[in-house]
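Apart from one protein chain that is not included, each protein chain of the complex appears where it belongs.
Per-chain residue numbering starts at 1, and chain names A and B are given in the order in which the chains are listed.
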Amino acid sequence: MRIVDPTSGATSEDTTVAAAAGTTPAGAVSGLRRGSSAALRAALCGLSNSKPGAHDLLDAIGRRLADEHGLGPNGLEAKPSAAVGADPALLDHLAAQYRLAVVAIGD
Amino acid sequence: MRSILVVTSSFLPLVTAQAKARRADPRLVVVDHPIGGLSPAEFAGRSDAAYAGVVAELRSMGELAP
Partner (left out) sequence: MTSDVIDLPDVDDAWAWAAACEERGWGDGLPTVPPTEERVAAMLAATPTAVDLGPLPPRGVTPTPRSVAANAVMAGCRPADMPVLLAALAAVQDEAYNLHGTLATTHPCAPMVMVSGPARAALGFNAGGNCLGQGTRANAVVGRALSLVLLHVGGATPGVLDRSTQGSPAKYTFCFAESDESPWPSSAVRRGFGAEQSVVSVMAAEPPHNVNDHGSTTGAEILLTIAGTMAQPGSNNVYVRGPHLLLLGPEHAATLHRDGWTPDSIRAHLWEHARIPVDHVSDGNRRQFVEWGVEPDGDAYTVSDAPGNLHIAVAGGAGKHSAWIPSFGGTELVSRVVPG
């Protein structure tokens, strides 16, 4: 039997762009070289998927990194809603404000 | 911007598949599922595990001293 592949389609080159929490590639630079403006940016941002558990987890991690390792200042952000992906503008904003991100997906 | 992704074990397949689709290779810290709806003691265990994983990743990235 010869069939047409029901999973077939065209692959978009645009799919490498991270648009939702959980898909931010590690090491992604977003136009900023590491250290290029590190002195002007805060150290670490927690980005949660807006579920309460994720928010609480990132809050605890941020506080302990500051208390035990002096890593800071740290921020905590969230997608506007767990139901939608992060706005690219939010990701750009975070990339400009912070050097590192810890992204949490929890439920 | 360098990043670390903390994910509960139940969502690891979703994250792995998404990363593959987007040709990304995220630094992952996997903790037991769930995070929500836990007692304070249970949550503390998840938080400790996530914190330890993030610290290990930050060390491997050279952001924290070994």
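The criterion applied here is as follows: a contact is a pair of C-beta atoms (placed from the backbone, for glycine too) under 8 Å apart; a residue touches a chain by one contact, two chains touch by 3 or more.
The structure displayed is predicted, hence computed values, not measured ones.
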Positions on chain A contacted by the hidden chain, ascending: 1-12, 14-15, 20, 50, 52, 55, 81-85, 107
Hidden partner interface residues of chain B, rising order: 10-11, 13-14, 17-18, 21-22
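The working rule: only the chains that are shown with their structure count from here on.
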In the complex, chain A residues that touch chain B: 15-18, 20, 22-30, 32, 34, 51-54, 56-58, 60-61, 64-65, 69, 71, 94-95, 98-107
Complex contact set, residues of chain B against chain A: 1-8, 10-11, 14-15, 18-19, 21-27, 31, 33-38, 43, 46-47, 50-51, 54-55, 58, 63-64
